[in-house]
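With one protein chain held back, the other chains of the complex are shown just where they sit.
So, chain A:
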Amino acid sequence: GVRQAQWLTKTKLVEGLPPAVLSIVDDPAHQLEDHEERVKHAVSHARLWDTTEVAPRREHYCPVLFEDLIHLCRLMSMKYPALTKRMLARNYKISATWERESILLQVRGLNGMLMNSVAPIPPVASKEEILATEEHVLETFYPISPTIDLQEVHVYKELNDTGFRDGYPYSHPHTLFFLESANIRPNRFRPEQLRAKMLMFAFGNALAKAKVLYGNDPKVLEQPIVVQSVGTDGQLFQFMVFQLNTTDLVSSDGVKNLVWIDSDQNLYEKAQCIPEVKKRVVTKPAGIYGFQPDTFKKFLALYLHGTV
């Protein structure tokens, strides 16, 4: 899970979201009018209303919910015109390779959606915090090898590719979105594995960008690169902010990278498609129960981060 991903990417974990993002969450100026109503409508639309059948399947409602939430976030560009400088790329391909204590690792392939922006996100941790990570010791799980459960492949070309050509105006990866939308439970990632996947791909994107900007030599970065990621299965949300401080990944000492994770945020408890009837009396009418507006506020804060 996440601990293995931390060792592989030389990262220190901090629980909860960074203070920069939390300040956007708490600021009431960064919200749409009657946004609770709008988000409830978005959830109802995705879970209840979008199909001619009685209840939509997860493969259908997970992407629809995501599209509706992103549409609501995009409408914020009324207040902040700089938000139009963002481009969503579906089916993008990333490749990044790095060495970690004489084991060559790589991250590749189609995995989710990436939102790019023209301007990079400013670093979230201060210089002191970055230097403080030098003392942090990475957790090892002796005798289990850190590369357990990773697919072993023959690598002929060590590729580092951001997925876009040079000269692309929206060149900074901003946020990655992962939708676990398989219908059957075993085909979906568990929350712990989803968080690990988010961490690996955020790291891969940041590393590919760092190699493009600063070259292939391993070094500590002057301007750390920040990539965010959001993972969901249609109901539970995982938020993550990753900061790449160093590309020197061969040894386990020195400055480490940082990640802030806010896990298992429920947007709503239950979506009742047909009313529950016990002994000919409607006990639970159809609708959304246990709605939590804070989860959407965090989603919006991650979207606005870097522009406000």
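Miscellaneous remarks
Everything below uses one rule, namely that contacts are C-beta pairs under 8 Å (C-beta built on N, C-alpha and C of every residue); 3 or more make two chains touch, one makes a residue touch a chain; residues count from 1.
Here is the rule we use: contacts and distances are computed from a predicted model.
Choosing from "TBC19 protein", "serine C-palmitoyltransferase", "Auxin-responsive protein" or "28S ribosomal protein S30, mitochondrial", the protein name stored in UniProt for the chain missing from the display reads "28S ribosomal protein S30, mitochondrial". Shown as candidates are A:78, A:137, A:184 or A:281; the residue that touches the absent chain is A:78.
Where chain A meets the omitted chain, the residues involved are 41-42, 44-45, 48-52, 63-64, 67-68, 70-71, 74-75, 77-78, 83-84, 87-93, 161, 163-165, 167-170.
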